[in-house]
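One structure is given below, encoded as structure tokens.
In this view, the complex is presented without one of its protein chains, the others remaining in place.
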Amino acid sequence: MSRYLLRQLSLLLVTLWLLTLLAFGLGHWFSGDFITNTSGIFPEDIRFADVAEARAAGADVFSQYSAYLSHLFRGDWGVSLLDGEPVFEQIALRFGATLEIALLAFILALLPGVPLGVIAALYFRKTIDHTILTLSLSGYSIPVFWFAQIAILVIAIHWGLVPISGQINPLYEITPRSGSIILDIFLEQPEHMGAALHSAFAHMVLPICILAIMPMMLIIRLMRNSMLDVLGQNFITSGYAKGLSTARVLWNHALPNAMQQVMRQLGTLISLLITNTMIIEVIFSWPGLGSWLVRSIYERDYPVIQGGLLVISALILLITIALNIFHAWRYPQVRKDLYAAS
Amino acid sequence: MPRANLYYEERSPAPLEMVWLEFRSKPLAMAALYMLLFITVLTVIGPLLTPYGANEQFIDAISLPPAWSESGNIRFLLGTDELGRDMVTRLIYGARYSFGLPVLVVLIAATIGIVLGAAAAMTVGVKSSTLKHLLDVLMSIPSLLLALIIVAILGPGLGNALFAIGLVLIPQFLHVTRNAIHDEQKRAYVTASKLNGVSKFYLLSHVIFPNIIKILVVQFTIGLSVAILDIAALGFLRLGAQAPTPEWGSMLAQSLEVAYVSPWIMALPGLALFLTLVSVNLVGETLRVAINRQLER
């Protein structure tokens, strides 16, 4: 296991390093001055000369890169070209907001997704199976940005059940600390705590539900297919031969093995979730990383683009590697395959 | 010509025939196939069928609802948008941008990716599993994010969006091809051909390739689904196709201001997108099932 852990961690380091190379390269590839692109300081600014020296302007690429790295590690990710806000602090704030809806949506997708997939597999080729499968395939094909608009139109505007956008009613004056609105409310301890929480939930419920749909549909299909695969295996038969009840065979043998196969494909799911989170954030004006990154692309706010890319990609890589490690730790026979492949 | 059945013989269907049988046995899959065919036809000859131009404006018919509602007009079957442009016409033109161009992009990306993947698989030096793991991990970065970055460098626009999506898809095809060839190379029949002394090129093109083409076809449908969705998403984020272009995603984006008053302007392009995606995904899924079933035998 430790050997595998080491391999995965080095893989993480290498990919993260590649990522910094890419982000560094972006500074050069974007139009405009490299120093301005990475630091967010315009040449007219009086600080420009200092910054240029610190970031090794005019020197060779290697010293520029090492200067870039040292700034990166110091948390000096430059300032936004638009509003002069320090990128790193903004990221810390927006990270929580993004993680909040992504995580909640993921849980919301998992809860019905897994049982539905299992049910479909148990009723293989019966009406229930066909219904679930058809629904999940069509649900998977709904463009999330369209669906979100329709939901806003019907639920938020026509029926007026929930607010259209934002994290919370600004009247509550919650200062963002962690970015996660629920956490921030608890940190702030405002006068009308209950009302504030209610407002936050009302703002949250629509984006999270919409965000959860596509991953849920994917989980249903992944779960069904792997469950079918597992149910056809011999060790299920031997479970029955031992005299175990159907429930115990499913719970002890079928589910864990099916979950293992699903785990392997969770990467697709994460990437889907992140993509949709970015779009949903734009639509609902959710102050997360995604909407921030998209806005920075319109505005050509290069330091923000670099920072946003770095953080989102690093997050995904981190999750992927963590999943790999968890997978190998939880399912020991996988490690053998991995060694055999190496 | 029907096969004369002189002798009692058992005939097991050929692989392609089996795929067809799989489609035949599923009405929904069949419907998806016809739908895809319909969209393809629209993409190719659509502009010949439409009565108006894509950007032709009718001042007397602004924000007209579809023909079956009270204030609708039969001249505009699905109504008009806020600038008085016929929705049917725009949707049909949109098929070119939202379906035709993605197909082309994926075709190009697939060709490049498969050639590179085959080259990588056949070159001994690149066989290390480290590279495979590295690619595996890097592949987990979503395609839309990468496309966004490329668009950030090149600037918004349909051409750049297409280029970005194509660029993002190439490594996916490369990866799948390389892995498929590697898996296949371990099989005994490949070893047997090698022992027969066939050339490397023959091995690739006549021995391995026919056996991995199924995997590539499935990957093609996956790639197509991704490309359609991402190009529309970029259009929606106003980073892809720009304003007057009748691309479905950007049509959606433009409809937002008037969505409450005239919801059909928003609903229709999304519906078209949804139907296209459902068809592509259903066809892809059916292909996948049919192929898996063949592998089982």
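Labels for the chains are A and B, by order of writing; each one numbers its residues from 1.
The rule is simple: contacts are C-beta pairs under 8 Å (C-beta built on N, C-alpha and C of every residue); 3 or more make two chains touch, one makes a residue touch a chain.
The rule is short, and it goes like this: contacts and distances are computed from a predicted model.
Asks: Leaving aside the chains you can see, what is the UniProt protein name of the one that's missing? Options: "ATP-binding cassette domain-containing protein", "Succinate dehydrogenase/fumarate reductase iron-sulfur subunit", "Sarcosine oxidase subunit delta" or "SUF system NifU family Fe-S cluster assembly protein".
Replies: Going by UniProt, the chain not displayed is called "ATP-binding cassette domain-containing protein".
Asks: From the listed residues A:A54, A:L244 or A:A314, report the one that touches the chain absent from this view.
Replies: Per the contact definition at the top, the residue touching the missing chain is A:L244.
Asks: Mind listing the chain A residues that contact the chain we can't see here?
Replies: Counting over the whole complex, chain A touches the hidden chain at residues 233-235, 237-245, 248, 252-253, 256-257, 260, 331-333, 336.
Here is the rule we go by: only the chains that are shown with their structure count from here on.
Asks: With touch defined as at the start, can you tell me which chain A residues reach chain B in the complex?
Replies: 7, 11-12, 14-15, 18, 26, 29-30, 134, 137-138, 140-143, 145-147, 149-150, 153, 157, 267, 270-272, 274-275, 278-279, 282, 293-294, 297-298, 300, 305, 309, 312-313, 316-317, 320-321, 341-342
Asks: Considering only the defined contacts, which chain B positions touch chain A in the complex?
Replies: 28, 129, 133-134, 137-145, 148-149, 151-153, 156, 225, 229, 232-233, 236-239, 249, 252, 256, 259-260, 263, 266-267, 269-270, 273-274, 277-278, 280-282, 285
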